[in-house]
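To start, I am sharing the structure in question, which I have written as structure tokens.
Shown here: the complex without one of its protein chains, the others still in place.
Chain naming follows the written order as A, B and C, and within any one chain the residues start at number 1.
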Amino acid sequence: AARAAQFQARIDADERIEPNDWMPAAYRKTLTRQISQHAHSEIVGMLPEGNWITRAPSLRRKVALLAKVQDECGHGLYLYAAAETLGSSREELVDLMLAGKAKYSSIFNYPTLTWADIGTIGWLVDGAAIMNQIPLCRCSYGPYARAMIRVCKEESFHQRQGFEIMLTLCRGTDEQKAMAQDALNRWWWPVLMMFGPPDQVSQHSDTSTKWKIKRFSNDELRQKFVDATVPQAQFLGLTIPDPGMKQNVDGNWEYSAIDWEEFKQVLAGNGPCNRDRLAARRKAHEDGGWVREAAMAYAEKRRQRSALQAAE
Amino acid sequence: AARAAQFQARIDADERIEPNDWMPAAYRKTLTRQISQHAHSEIVGMLPEGNWITRAPSLRRKVALLAKVQDECGHGLYLYAAAETLGSSREELVDLMLAGKAKYSSIFNYPTLTWADIGTIGWLVDGAAIMNQIPLCRCSYGPYARAMIRVCKEESFHQRQGFEIMLTLCRGTDEQKAMAQDALNRWWWPVLMMFGPPDQVSQHSDTSTKWKIKRFSNDELRQKFVDATVPQAQFLGLTIPDPGMKQNVDGNWEYSAIDWEEFKQVLAGNGPCNRDRLAARRKAHEDGGWVREAAMAYAEKRRQRSALQAAE
Amino acid sequence: MTVANITVSETPLVLYTLRRADDALISGHRLSEWCGHAPMLEEDMALANMGLDLLGQARELHSYAAKVEGRGNDEDKFAYLRDVRQYRNLLLLEQPNGDFARTMVRQFFYATFADLYWRAMMRSTDATLAAIAAKSEKESAYHVRHCSEWIVRLGDGTEESHRRTQGAIDELWAFTGEMFAVDDSERGLIDAGIAIDPAPLRSQWLKTITGVVDEATLALPKNDWMQQGGRSGRHSEHLGHLLSELQSMQRTFPGATW
Partner (left out) sequence: MTVANITVSETPLVLYTLRRADDALISGHRLSEWCGHAPMLEEDMALANMGLDLLGQARELHSYAAKVEGRGNDEDKFAYLRDVRQYRNLLLLEQPNGDFARTMVRQFFYATFADLYWRAMMRSTDATLAAIAAKSEKESAYHVRHCSEWIVRLGDGTEESHRRTQGAIDELWAFTGEMFAVDDSERGLIDAGIAIDPAPLRSQWLKTITGVVDEATLALPKNDWMQQGGRSGRHSEHLGHLLSELQSMQRTFPGATW
């Protein structure tokens, strides 16, 4: 209890907690869950965008998209490394995800149907992710905070790139502009759901706030995102698919009620792509099994050979 | 020896040999080899054309192509059935082919690169096949002769269909006409090779002729094919890729020397697609193993169950 | 700038016909992918047969949709010049072939529905649809028989075939609800007797499916959540890849005759 108080005092003093520091089991558990979910999201998030690498409409876009998806993989790697500092191995965490026991961001359970979806993911999904992640750069757990700083820098580059894709479409042919509007129509509401359930029903938030893992509420972040996005949509000449949306006296944009039933279904495994995403990750994992085994077998052979040489 | 003389007398009298009739071991062996090679050719021949089913440029063409490839499968089935009447099972024969120990027509080791290749295969490859096969309708072995009658009827339908594809291309845009000419350029020489080595070096022919399995020499058939094809090419407005070709006083078209080294290489497994063809057939066979096993297991269960019911 | 995709004037009857046409086309296309690669030659024949039946239905339905629309579209324009968001087929039918069990389960679910559906549609007040229904019903009756026999063989065959077939049922089950769904654009057609209400077909469908699945020693999933979207063009990612292949020639050589 004294240790717990001391721990909370460090948090309150905005000190960073490091891997070897004492921490409450619940803090460790919460962070492991959050960081690994975040890592899983990066990895599963490679799939919807990866779906368009082979069909990107110009070489410049193809290179940029491949590099972007590669960055996401890199984020996954930092984040698994951050989670590992809390005592769970990457393998363990990945197995939970493949078994359907660990979550990843629901947004990746929606399909990418046209090229405009690639622009929209960059613009809105990465935009929402940044909104969520910037506060995490000041998270109380050191390795997570440092990973987030690096991630956020790259994400904001991706976000600008996505916006630029949208801009090109909106300045293009009528069909391109319609493609952009269609993508916005399909992604808008799922993106708003990325910030999580409304504050009045959100779990985890109280302790997360106390521990300075979470610094803003879901609804606060969602509002910030909407306020930042509306002028961008206007600039693009696109219509946000919410006829009831209006600006209130404070300048904030009030959005209509979100269909939380859809969110619940997607979370429960019933989104349009949940099956496909898990199947793709499982297939990569299973198909790669013999490769990982070979690498381990070879490393072991080498170890034995050098032990033998050392003994001679 | 008496039986052999009697057998030859029946052949000479143009009688049909049937499965239960006595026949020399060499006759059986020759026919088994030839019929099974022919069957393998039908089955492997599904692959180059099958390569364009998913990309056929109109629904009418798609349906016609799928039906055509299906016909080839059907021919393979009749021919395996004909070979089985000689005492070798389909499975045995197929295994020899998958092991690379039995041949199929070399022509199917060339790739289909454009839609015009589908027209060209119908026009020339099926055309050459018919030329080879019509005499086989009078082959001394009954089941083979009867299978060939049915096959030839369908092949000549395919041949007309192929010619019609070429005609459409030749009456189309400049790009379509160039596509047709390019296909003719690539297929012409390999098609001439379909009739086999020149008479002076051809094996098997002597006994095959004596047994009335073969009724015309390779060079005779090749010449008939060339003479039939040249006016068709002229009608299409296409140029046969043989600048040295000329019509002699008898009206026959004399073609230039054939590159028999290429034929030898393709036969030896070194054609452009030998590896791909065998790999595709092996993969179909291996991937289908569990299905065939299931079918057998189920049949066995059913047999046991009805035996049990009968016993009750 | 050429316009890449045709525009379709989706009146209720055009839309209704296109939906069924796309079902047949996409399903036929998937079956045609097997050609040359089936587990045995007899199945190369059978899968091609079913594919040909479905592609034939697609051509008739697309042609009829074009005639009803009356704007100069035709079967090929509908097939080759609409993008993924304009396609109207059931999600079930665009699902990849996977292994033989997956394909058989997909076709089994669909054919069993199609057979009931076309039988009911033979009473359509639209003479063309009724005629197409009469032909399609005969074809789908054969498809049902063929697929059912395989489901039983595979389910009650080996341990491996049982596992694969059960897995396919579990994966594809959520796509079956869409077959029985009706939206506003179809209600008027149903009231006019042009279309039939598929909802009442579900109990017979389930009875047939259950019978076969039981005999096959397999089980239907408990999960009754159903995925929809195909009818309004919200497809899975699989359809785009299928179309990039299906349409490659027409897209590359716009306006040419083949």
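Keep this in mind: contacts are C-beta pairs under 8 Å (C-beta built on N, C-alpha and C of every residue); 3 or more make two chains touch, one makes a residue touch a chain.
Remember, it's a predicted structure, so these values are computed and weren't measured experimentally.
Note on the undisplayed chain: of the listed residues A:K29, A:K246 or A:K301, the one touching it is A:K301.
Remark: the omitted chain is touched by one listed residue; of A:Q6, A:T54, A:Q234 or A:S256 this is A:T54.
When the omitted chain is restored, the residue from C:A4, C:A199 or C:A219 that touches it is C:A4. Listed residues A:S89, A:T173 or A:S256: the one in touch with the omitted chain is A:T173. From the options B:D219, B:D276 or B:E293, the residue with contact to the chain not on display is B:D276. Counting the whole complex, the residues of chain C in touch with the unshown chain are 1-2, 4-5, 83, 241, 244-245, 247-248, 251-256.
Although one chain is not shown, part of chain A still touches it, namely residues 43, 46-47, 50, 53-63, 66-67, 69-70, 73-74, 76-77, 80, 115, 165, 168-169, 172-173, 175-176, 280, 283-284, 287-295, 297-298, 301. If you put the missing chain back, the residues of chain B touching it would be 48, 51, 55, 111-114, 173, 175, 182, 186, 265, 268, 270, 272-273, 275-276, 279.
In this section, only the chains that are shown with their structure count from here on.
Path length between chain A and chain B in the touching-chain graph (shortest route): 2. In terms of C-beta pairs in contact, B-C outnumbers the other of A-C and B-C.
For the pair chain A and chain B, the distance between mean C-alpha positions equals 56 Å.
Averaged C-alpha coordinates give centres for chain B and chain C that are 34 Å from one another.
Shown for chain A are the residues that touch two or more other chains, of which there are none.
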